[in-house]
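Remarks on the structure that follows.
As you look at this complex, bear in mind that one protein chain is not there, while each of the others sits in place.
Moving on, here comes subunit A:
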Amino acid sequence: MRSLRHFLLLLFLVVVLVQACSTDEAPSAPPPRRENIVDGLDSLTGLIAQGDYRLVKGNCLACHSAKLITQNRATREGWLDMIHWMQETQGLPDLGKNEGPIVDYLATYYAPEETGRRPPLDSVEWYILSAAGGQSSAER
């Protein structure tokens, strides 16, 4: 309950702040979200903002979000296979002279990492589990 109250307060502050900052704007016409780089990533898509990432933005996001791209890792051949599969079965048009730079970008920034047959467990979020606290058995 307390965190909810904190959140309410914070929300109120943000709303007031935003209102205050935007009085010169026509309220009916919010500006388009502008391109920005945060922590090396394109803020609108999450793509690594290096090399020819704008070609990927321009050619690859009509059908699905960039999340489908940034989850994947592949070699140059692997990326080409995916592109050809989309062209043969999913309606992706010929990329013309952009194909080479796009595949170079993908193969450079989204290259496979060697993980072996079972990598160690990673990104474990540790928490204290008390014997008295009991399990989530109430939910079962």
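Annotations
The rule is simple: a residue touches a chain if its C-beta (ideal position, glycine included) is under 8 Å from a C-beta of that chain, and two chains touch if they have at least 3 such contacts; residues count from 1.
Heads up, the rule we're going with is that contacts and distances are computed from a predicted model.
Missing chain, UniProt protein name: "DMSO/TMAO reductase YedYZ molybdopterin-dependent catalytic subunit", from among "ABC-2 type transport system ATP-binding protein", "Electron transfer flavoprotein subunit beta/FixA family protein", "DMSO/TMAO reductase YedYZ molybdopterin-dependent catalytic subunit" or "Iron chelate uptake ABC transporter family permease subunit".
In the full complex, the hidden chain is touched by subunit A at residues 1, 4, 7, 10-11, 14-15, 18-19, 21-22, 25, 30-31, 33-36, 38, 43-44, 62-65, 67-68, 71-75, 78, 81-82, 85, 89-91, 112-119, 121, 124-132, 135-137, 139-140.
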